[in-house]
Structure formats: C-alpha cells, structure tokens
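One protein chain omitted, others in place.
Presenting chain A:
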Amino acid sequence: MKAPETIEGEDGRLGENIAYFARALRVAGLPIGPGMVIDAVRGVEASGIGDKQDFYWTLHALLVRKHEHTPLFDQAFRLFWKKRGYLERLMSMMLPAMEDPRQRKAETAMRRVQEALFSAIRDQKKPKKPRLDIDATFTVSDAEILQRKDFEQMSAEELALAAKAIARLRLSVDEQVTRRLKPAIRGRLIDPRRTLRASLRAGGALIDLKRRDHGIRRPPIVALCDISGSMSQYTRIFLHFLHALSAERGQVHSFLFGTRLTNITRTLRHKDVDEAIAACSAAVPDWSGGTRIATSLHQFNRHWSRRVLGQGAIVLLVSDGLERDDHGLEDEMARLHRSCRRLIWLNPLLRYDGFEPRARGIRAMLPHVDEFRPVHDLTSIADLVQALSRPIDQTTDMRVWRQRAA
C-alpha cells in the first residue's frame, strides 16, 4: 500500500487525520457522529489508499449522507488533504458562519433577560390583558379592533400581541384518509391478528372480533412567501403562523422568495419563535427587495416540487402578485397547480373593498388557483385555519374572480 504524498503522516497518523477532517466537516454543517468517524477509518483500511480518487470516494461514501453536502465535502477535502496546517485555515474560514448564530443567540438571550427584568414594570403600566376570542361579542373592545386591524398599520406592541394570538390559534383538523390500517373500535374491517390473540387469551372458546380501519393523517403544507418590500410585513407575521403550524405537525415546508427562492423549513423548526424568525431573516439575502415571482416559482417547480409536493400537499402562496415581468408566470402557476392537491393564494391586497384583479401578474395567476383569500389581519388568518379544515372552500367564489380577471 503506497501512501501518496498528499496524505500526511504514517499509518498511525491517518486515523487521527480522518478524525480532524470529520471535525472540520462537522463545523461546516455536516451531521457526523463518532460512529461515522470509526466507520470512515475502517473503510479506508478496507479499501486501502490506492490513489487520491479512491480515497476521496471512500471518505465520501462514509461521511456524506445527503446530496446537498457533496459540494461542501468536495471543498473541504481539497483544502484539508492538500497540506497539513490547512485545518486551522479551514476552521477560520468557516468560523464566521459558525460564530454568527452564537452571537445572535447571545443577543436574543440578552434581550430576553432584559424583558424578564422589566416586564413587571410594563405589566403595571398595562394591566389589562386583551382577550382575543375570534367570535367576540358586539362590544368594541381592544381585541376586536386588533382582530380587524391591518398588520401593516400595527405598532410593534400590537404586532407582538397579534403574533401571540396566532400562536394560540387552534389549528385545523384537515384530514386525509391513508391506506395504512389502524385498530379502531367500530372499524369496518376485521383485524385477524388482534382477534386471534384476544380469543386465545380467553382460551380460544370465544372469538371476540377486533376491528380496524383506515388511518387518518394530515397532508403536508407547503408555503411560498413573498418577501418583497410591499409584502415583508405580512410575510413576517405569516411566519409566526407557519412556525405554530410546523410545531404542531411534521410536514410543513416553508420557502421565502424575493428575487430568488430560499428554503427555510429547517430554520423554522427552531423551538423559539423569535429566534426562528431572526434566523430566517438572516438566511435570506433579499428581504424587502424586489420580487421576481415567475423566476422563483420556476426554481420551485424545477428543484422542489417533486420533493415536497408528493403526498397530497396543500400549497399556500403568500404574495400580492404585483409582478412587472410576467413572462412565463402563467405557465409556472399552471405547473404548480397541477403538481399539488390544492393551491391557496393569500393576497393582502384583498383588504381593499374595491379590489379589482387588473394587474397583469394577478390576471396571469388567478386562473390557476383553487382559492383566493385575504391575509392582512387576524380574522383572515383565523378564516384560513377554518378553510384548511374544509375540503374546498365554496365561499370564495373563484368563478367570479376569474370572470373579473378575464
């Protein structure tokens, strides 16, 4: 076995070097546990270090578990195994990416401590806690004003209250029948396994029929949110809704788009809503910039639709549809509509009573959506929750909208 000059050290050092390499990859964001490092060392022993290419693919096979991680691995490999001493450089190169969230965490922690310390004073100032029931009575209370107040006109404090109200929303019971069977007391099908076990428990004299039926699960939700200047406030508050939704059910995929598409699903899984949303804004370079809906939808259709729209997903598209360049927009919307079970367009422009679908982007998009709803205040978000539990909403009459858009 000939050790090429690219790999430093004698046999004894190789294991150590692989461990260092794995550490560097871990810093770069690859999920590598100690078990994988041991595997990597054993794998390299098994395949032998014939040449650099084999060594590369051996480590790749044992340390990479995701297609997206291949470029990271590639870069790290080239830097690391070139010469010794590059590790420090590699680490320092990746350090900013690593340092940032920690710093941010410290900041939020600080803010939290501050809030904890001063909340008592604030509570004295504002002892009345507004109630946020959705079907409030006729009295014009703070809560009711808040219900109907446009997110864009809310003060910071009101926004915080609104976010809390959203977190408290009882989320929908949107259900989809699966093919998987599960035990059910009054199911339509007999469960032979449980029947037999139960009757044997009684000695086999009586056959006590156990039943089962089709299971029920919640379909995945995919949200595509516009973060252009005119939309950023609404999207920010909608992220609170998505955060609550992702905490409650597994399959929620969220994307933000301005001039390009960013997947924020993992970022939004953060347990603390403020930190999750701060991380989302940090992950997106084009917040409050321009918007290119057609391009973003194209990216989604091409790279993500097959991966996330598989199991009867519902798509929530949050956008005002104000797109100057509507070239190809209609085709992309049609493709998106065909790939999902239900496409709901949430447009804050619907807050204006006299809204007419005149803009070219809106006219291109309207024919391809199943539902067209507002998203500018708490009531409209509560309505959305209701709508998600119904099969297809009949109240927002799409036919009328389409005629008006035509």
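Convention: contacts are C-beta pairs under 8 Å (C-beta built on N, C-alpha and C of every residue); 3 or more make two chains touch, one makes a residue touch a chain; residues count from 1.
The rule we apply is simple: contacts and distances are computed from a predicted model.
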Omitted chain (choose from "Glycine cleavage system H protein", "ATPase", "Alkaline phosphatase" or "Polar amino acid ABC transporter, inner membrane subunit") - UniProt protein name: "ATPase"
Candidate in contact with the missing chain, chosen from A:G33, A:G229 or A:G290: A:G33
Sole contact to the chain not displayed, among A:D54, A:D325 or A:D397: A:D54
Full-complex contact with the absent chain, from A:V308, A:C340, A:V369 or A:L388: A:V308
Hidden partner chain, touching residue among A:L14, A:L79 or A:L196: A:L196
Contact footprint on chain A, counting only the chain that is left out: 31, 33, 35-36, 39, 42-43, 46-48, 50, 53-54, 57-58, 60-62, 64-67, 70, 178-181, 192-193, 195-197, 199-200, 203-205, 207, 217, 250, 301-302, 306-308, 310-311, 331, 335
